[in-house]
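A protein chain is absent from this complex, but the other protein chains hold their places.
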Amino acid sequence: MADTAEAILEVRDLHKHYPLTQGVLFKKQVGAVKAVDGVDFDLAAGETLGIVGESGCGKSTVAKMLVNLERPTSGSIRYKGEDITTLSPKALKAVRRNIQMVFQDPYTSLNPRMTVGDIIGEPYEIHPEVAPKGDRRRKVQDLLDVVGLNPEYINRYPHQFSGGQRQRIGIARGLALQPEIIVADEPVSALDVSVQAQVINLMGNLQSEFSLSYVFIAHDLSIVRHISDRVGVMYLGRIVEIGSDAQIYDHPTHPYTQALLSAVPVPDPDARAHRERIILTGDVPSPANIPSGCRFRTRCWKAQERCALEVPLLAVPAVFRLTDSPAKHDSACHFAEEKHVVPAETDEDGPETPPTNGADPFRKPESP
Amino acid sequence: MPEPLEPFDDGRAIDHTGAGGATDLAMEEAETLEKTPGGPLGTGPAGKPRSLWSDAWHDLRRNPVFIISSLIILFLVIIAIWPQLIASGDPLQCDLSKAQEGSQPGHPFGFNGQGCDVYTRTVYGARASVQVGVFATLGVTIIGSLFGGLAGFYGGAWDGVLSRITDVFFAIPVILGGLVLLSVVTSTTVWPVIGFMVLLGWPQLSRIARGSVITAKQNDYVQAARALGASNSRMLLRHITPNALAPVIVVATIALGTYISLEATLSFLGVGLKPPTVSWGIDISSASQYIRNAPHMLLWPAGALAITVLSFIMLGDAVRDALDPKLR
Partner (left out) sequence: MLLEVRDLHVEFHTRDGVAKAVNGVDYSVDAGETLAVLGESGSGKSVTAQAVMGILDIPPGKITQGEILFQGQDLLKLKEEERRKVRGAKMAMVFQDALSSLNPVVSVGDQLGEMFQVHKGMSRKDSRAKAVELMDRVRIPAAKERVAQYPHQFSGGMRQRIMIAMALALEPELIIADEPTTALDVTVQAQVMDLLAELQRELNMGLILITHDLGVVADVADKIAVMYAGRIVERAPVHEIYKAPAHPYTKGLLESIPRLDQKGQELYAIKGLPPNLLNIPPGCAFNPRCPLAQDVCRTDVPPLYDVTESPVPRASACHFWKECLHG
């Protein structure tokens, strides 16, 4: 897992099972929806951990547990060494200040009956120790300015703003208590394409300004790559592969990651002809009825008998353990092997360098 | 370019010059918005805050249905408080010799079976109807939204028990219940009738309140408040109640009309208000036996009742249209 930097958040063996009951008067548990079924990861201070996966993989449930909106069935979430799942309500309130959330839907996440000033100022009412009363209005205006909105909008109501502006308001609310960690659950997926980039850039800039750590949850693999330092891929309640963005995108070793990456449409019509697509068969199994052994085996083209019997652990696969290749990262597959799936013109000459074109007004954001 | 700001006092300064392009672009976005007079969604002139409530009021003031119905209701309330303003006579002063006589100077609506002036009685009858309607609705709304709101917010066992109690009350037929419960009452005031209506009426409001609290509770902004560490009472008062209120208000307004007609029904059946209280229901009841030879006795109180009930229902409709977020 995280090797160098100190972990600010350690998640261990996290489970969330929703019981399925039968009977009207005497409820009997007949099974469980295993939304999250054993998730481990670390988050280092100042880094962005991306979590990707398809709908129903449990990524949003993980987000809710991180900010204590859901109680885990078992497992621990340690913030600076302290397990926040077992805290008393009072101690929890203090911790909550440090872990804030940005929600997906900018239309339902802001109370329509409150002004923007009240929405962004509410954190101070709940935690009065953060800002004395007389200071709050100024702080709210400063926050509006920080997220790029006119501070004079403080008395407006959410329905007077567009989706992108509302998401900025949501981010300002998340920043109010000066948290160290922000959990963002699909923060741009409800926005228009041309506005997504604005919000992504804003989040990137805020991270360096306030030394925030992000847990960035999304289904869009391109956006996750753009913003993340490390990426975890979730499938049916578990992380199946985790590593640095280059390890995951350029050297994936888990077949699910490979399929996922190969399915992403690339905005390049010339890539159409020479792209290898891994088309998975079938659908994701129900989280109430998870396959034995490896949970991906029902859709995997590599699956063998062993996959049905033995649960693969999230660790560096044996074949890569002694190598020095970028494929040496945690991957929960018995038959892990490297496969390039992202069309790779930029692969050889280093994916880290963005193409530069000095004179083009489109490449460079306007300078003041 | 604004001066570097220091909004946070722990030394984490915000340096705009170092923030890079996005903030600058964002600032330009703000300016763009400023230049568009309609605002992004075309809601009113820029800078003027308008809440959903004030939007609704803005709508209502332009709605003729609302204006007409509220004028009628205003008039009703005034004559309920001060009937002397438009009726100089005494509703209880009757002259049997004039029984069933039709319209004549000074007595535009004629006389009823007892020889009382129908006009005066119709005017004085408004008081009982308005009293019953207003107080029954108040009681029903307070009790109903309290129980319903708590059931919706806390869920679980609370909700189970309350929902079953609601079901029990729903199972009682209103007329039959009225005949049984009110027939033992001897008081001639309006209060037993109001009490009966509250007793049987609160479950309706409680269901509405429960439903709208559950809907409001699921919104992300309630989750957001919870993630901030907000207490239950804050979530309930600040976030859920204001957003769950609209359907309750609408249903209560419409229910007010139906309570007025229920009072008339119960009085007609002889278990509602009792003389000497003056009420449209009582008058309709006593006029019904003379319907062939003296229909005017029935026409005036029944007409007043119909207009009143209709006004409240129309008002409720107008309010619902104004508060319905789907039309926004």
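We call the chains A and B, going by the order they appear; numbering starts again at 1 in every chain.
FYI, contacts are C-beta pairs under 8 Å (C-beta built on N, C-alpha and C of every residue); 3 or more make two chains touch, one makes a residue touch a chain.
Not measured: the values here are computed from a predicted model.
S.K.: Specify the residue from the set A:I119, A:I223 or A:A327 that touches the hidden chain.
M.R.: A:I223
S.K.: Identify the residue among A:T61, A:Q141, A:N201 or A:S331 that touches the chain left out of the display.
M.R.: Of the listed residues, the one touching the omitted chain is A:N201.
S.K.: Determine and list the subunit A residues touching the chain excluded from the picture.
M.R.: Answer for subunit A: residues 54-55, 162, 164-165, 192-198, 200-201, 204, 219, 221-223, 225-227, 245-246, 249, 259-261, 263-272, 277, 279-280, 283-284, 342-347, 351-352, 354-355, 359-366 touch the chain left out.
The definition used in the following text is that only the chains that are shown with their structure count from here on.
S.K.: Please tell me the distance, in whole Å, between the geometric centres of subunit A and subunit B computed from their C-alpha atoms.
M.R.: Centres of subunit A and subunit B (C-alpha means) sit 46 Å apart.
S.K.: Flag every residue of subunit B that touches subunit A in the complex, lowest number first.
M.R.: 1-2, 5, 7-8, 10, 12, 14-15, 17-31, 33-34, 39-41, 43-44, 47, 49-53, 219-221, 223-231, 234, 238-239, 242-243, 325, 328
S.K.: Show which residues of subunit A lie in contact with subunit B when the two form their complex.
M.R.: 67-69, 92-93, 96-97, 100-101, 103-105, 108-115, 119, 122-123, 125-127, 138-139, 142-143, 145-150, 152, 155-157, 159-162, 164-165, 168, 170, 173, 177-178, 198, 201-202, 204-205, 209-211, 364-368
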